[in-house]
Structures are given as structure tokens and as C-alpha cells.
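What follows is a single structure, and I will ask about it in a moment.
One protein chain is absent from this view; the other protein chains keep their places.
Chain lettering (A and B) follows the sequence in which the chains are written, and residue indices restart at 1 in each chain.
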Amino acid sequence: MSVLDVKDLTIHIGDTKSPAHAVDSVSLHIERGEVVALVGESGSGKTLTGLAIAGLLDPPLRRVGGEITLLGEDLSALPERQLRRRRGDRLAMVFQDPMATLNPVLRIETQLVETIRAHRNVGRSAARDEALAMLDEVGITFPAQRLRAYPHELSGGMRQRVAIAAALINQPALLIADEPTTALDVTLQAQILALIDQYRRDHGTAVLWITHDLGVAAGFADRVLVMYAGQIVESGPCARVLHAPAHPYTAALLGAIPGSVPPGTPLATLPGQPPSLSPPPEGCRFRARCPRAEAACIAAPPQVAAGEARTVRCFFPLVTPP
Amino acid sequence: MSRRGWFSLILLAALLLAALLAPWLASQNPYDLATLDILDARLPPGSAALDHGGTYWLGTDAQGRDMLSAMLYGLRISLTVGVLSTLLALTAGVVLGLLAAWHGRWVDALIMRVVDIQLSFPAILLALVLLALTGPGVSKIVLALLAAQWAYYARTARSAALVECQKDYVAAARLLRLPTWRILLRHVLPNCLPTLLTVAALQLAAAISLEATLSFLGLGLPVTEPSLGLLIANGFQYLLSGRYWISVFPGLLLVVVLTSCNLLADALRQRADPREAGR
Partner (left out) sequence: MNEPLFHARNISQSYILANGWRQRRSTLQALDDVSLALHAGEAVGIVGESGSGKSTLARIIAGLLPPTAGERFWQGQRLPDGPRDGIQMVFQDAASALNPRARVAELIAEAPRIHGLITGDESDFVATQLSRVGLDPQLAQRYPHQLSGGQRARVGIARALAVKPQLLVCDEAVAALDVLIQAQILNLLQQLRRELGLTLLFISHDLGVVRHLCERVVVMHHGRIVETAAAGQLVGLPQASLSRS
């Protein structure tokens, strides 16, 4: 049984007459202990997908279709507000800005203890011990002192660790992480990645890692899903996708990373910008920028297999299916 | 802008128009004693004039003055004083606030300590003292209100400008070696304006009500130029003898003026605050 199973998730933004089709028929599943990276540029719909799974969509964002199954229970029939409660301790989310999770006027101890007691019937001192152990587990030095601190007294990296501790403290089956390391230094980023990697090995937590950085996905995720203009255009095991991308867009993303070409030579780029999604363009959404586009691309390409456990949404993939 | 914002703006515009057109809207000139008839004194609303065919829709006061005409002229004076003092105080406060934010150090310390001292006096006390020294008059009450209110604007302008000066577009303007006055007036000030206009709308209400208070106390404007506050004061002695209209109608008009200013301020604040923009 998958921890998370999403089928045909569709999200619209704005009024019903001319909404932006921000997320279009996104399907994905995550197994126990698996790390799946959802990669895309800003505006690709990756964050909205994460928010929808967490039940955090607010108007003008609307989930207009799709099934979300968490631990075998179909939650999509429930209205958003109830969804949030049902998901509660099975799912947790960390954001780019840890202050989105932390309350600036409460001590760390209060926040962690209340998070525990909101979901489980645990005594105050037992909850405090748990909070202490959790801070230790996410690599915070002098955890007893940090418990007494307010968020503003901690450094950025420390704050993100506390936010992660708050997310993991009820042992969720699924952790959704939306760019939690983007604002951090390279070294801190590596530490946080290592920390979450270790945690999911110990506890079997499934992780959906949302990022714009293929480099982060490369060293960390089991599988990668690449989003473009609201659709998943490629998916597959991380190493194989990054080594031999099937979709021209994935190839373009990889070619744009400094280091992919000798210093001083121009990086490969794409012309133009992602298309407007209200309404989305006919046919392949990547067509206008694609170096391999042909007349056939006026029709919408289906998601097809591209090698073992891989899919691609393209008529002319760079990797031919076996 | 919200519907409430437009409503308050239209209401305020209508009041301004009524004040501007007072000489043409009013049936008599309330300051011209020759047009007053003492026999028409203290008539209730809707009474007919004794010698000519006119109707006193809102009654008359103790001198036989048509209340509606007196209120239109009173509104004119109240708004003139309020708008004029607000504009002057806004200008003075913005100049000082921007200077404090830009220079920092001792300039900031000096200006802001004066502001602190100023704001620790109740505005009405300061205005009372100044008017006691200068005597009544439109220009004198405008000066008194200016003295009582510039500090609010200086403090608001400084804090808004400090936020803007931290932003990189100001650093970029400095690197481009634009003249300081140009950076302040063309770059910093326009980005502070939403906050300042909100405060100005609130302070306009405060200025009008302060003027009304001073006039009610007999310190603001001379009896020959009655503002709304003075009209309320004139009717005050008759309030308990059943002749309510002499005080109540100018009072209601004052309430409408102040409410529309406050509503406008609220709408401006919502517009300036992105957190409320979507509501």
C-alpha cells in the first residue's frame, strides 16, 4: 500500500469563467520510506500540488478534480476543512520560511509541547521530554536551552531545524517539504538533507521534496517528477532521469546548470517563457520553447513509458522506450 | 477601492462641493445682518418666514438666521480650516520626517526628540495656549492646528521612509548619484504616500473636530465667521428649552463629516496594506 496516492489532481486559480489551469491531472504515488522529488520552475504548479495534498488550498485556489488517498483512505470526498483535521498527524509540511510554521511570540517548548498534545493524549512533562529528544534528533546543540528560546533568538538554520522537529514530532507517515533548504547556505543545506535522509531511514517516513533545484534532487531523492506548466512531463528513478533525461525540458534544466559546460562558454538556455495557463495552450505545453517540436506536437502528448519505471509526456523523447 | 471607500469619497466630495457652492446654495447670507429678521428668531424646522415667502427648512437661530444657510457657511469654514491645516502639517511633517530618516544620527535624534516632546502635550492644550496668545482668526487657528499636528506626520513619514530607505532601489539611486532631494521626493516619498494619506485622512477628521472643540470653547474663530463648532455652541443654551435644532443639526453635519473622513482613512489603509487587499 502506498503512503500517498494522488490521481488526476487538478487545481484552478481564480474565477470559474477563465481560471488558470495551474495544476492539470497530476498523478503520483509515494511508498513507505521513499523520497520523491517534485522539480519545477516557479509557476510550474509544484507548490500548489504540495499544498493540495496537505489540504492547505485557500481561495482563489480550488481543487476541481482528482483523488488523494493517504494510507489507503480516500480523502478527496471530504471538504478542505475536514481534510485538514483528518490528515492531521499522518502528514506534516515544512516550508521555505520556517516562520510560516513557528509562532514568533511563543517559546519553542510551548510550540512543540502543544503540537504533541493537540494530537496525542500525553502529559505535559512527557511531552516536554519528547520535544527535548526530538530537538536532539534534528541535530540541535544544547536542546534544553533551545527549548526556552523564542524563534527570533535562533539562527536561520536552527529555526528550520526546529520547524522540521515540529513537523516530525508526531511521526507523520508523509513529510511534504517545500524548498526548506533554498534560503540556506550550501553547508547547512547539506546538513538538513542528511538529517531528513537519516530520519526517513530510521522511521520509514515517506518524503515529498518540492524543489526547483535538480542538484538537490540528484543526491537525495529515489525518484524525481519534473513539472512544467502544471503537468508532470517526466518521472522516473532519480539517477536515470538525471543521467539520461527523456523530456527535452528536463534536458534543458540540466543544461542550464553552471558546470554542465566548460567555464566561460554559454550555458544552454531556452527561448521564451513558460506559457500562460489561463487558458493553457493547445497540445504540448512545452512546444513553443522546444528544440525538438514538430507538427505532431499540436496534439497533446500522452504520458508514455520511457524505459523501466519511467514515464514521459512527449512524442519525441530523448530516450526511446525499450 | 472597496465600496465603502468609494461611498466615503463621494460623500466627502459632495460635502466639499456643498461648502464651495455655499453662497449659491444658501437662501441667505448668514453673515449679512441686513438679511436677518429678528422676528424670525428661534423658529422650528419647516417654518415659513414672516415677511418673505421662504421656508426655514432647519429652523432659525437666536438672531433669526436660517440654520441651513448658516450650516453651509459653517461647513465651508470648518473644511477650509481642516484641509488647510492638514496640508500644511503634512508638508512640514513629511519634510522633517524624510530628513530625519535620510540623515539619521543627530539630525534624526534632534527632530524626533522635538516630536516626542510635542506629542507628549495633549493637542488641545497646545492649541489652547497658542490661541490664547494670538487671539482668534482663521489664519491663527490654522497655525495652531499645524503646530498641534505636524508631529504625527513627521513620525509617520520617518518610519515609512526608514523602511523604504532599507530597500535596494534607494541604494541603486545612491549609486547612480542622483541628487538627494530627488531620491527623497521622486523615489522615497511616492512609496510612503499610501501610509501618509491614510494618516492624513484620519488627521483631517482630528483637525476638524479639534477646530470645532476650540470654537465651541470660544477660542477658535471670531463670532463673525461661525464654523460648525461655533454654531453648536450658539445653540447650546437653548438645548434644554426644547429648541434642539440650533445645536443638533450642525452637530449631525459634523458627525457626517468626521465619519466620512474616518471611512476614507479606513479604505486607504486597506488599499495600502497588502494583507487586506484581497478582502
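Criterion: a contact is a pair of C-beta atoms (placed from the backbone, for glycine too) under 8 Å apart; a residue touches a chain by one contact, two chains touch by 3 or more.
Please read these numbers as outputs of a predicted model, since none were measured by experiment.
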{"item": "Residue touching the undisplayed chain, where the options are A:L253, A:L277, A:C290 or A:V319", "value": "A:L253"}
{"item": "Listed residues A:S18, A:S42 or A:N121, member touching the removed chain", "value": "A:S42"}
{"item": "Residue among A:P59, A:G72, A:P104 or A:P263 touching the omitted chain", "value": "A:P263"}
{"item": "Contacts of subunit A with the absent chain, listed as residue ranges", "value": "41-42, 156, 185-188, 190, 212-214, 252-253, 255-259, 261, 263-264, 266-270, 273"}
{"item": "On subunit B, residues whose C-beta touches the chain left out of the figure", "value": "167-169, 171-179, 182, 186-187, 190-191"}
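In this section, only the chains that are shown with their structure count from here on.
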{"item": "Between subunit A and subunit B, centroid-to-centroid distance (C-alpha), Å", "value": "54"}
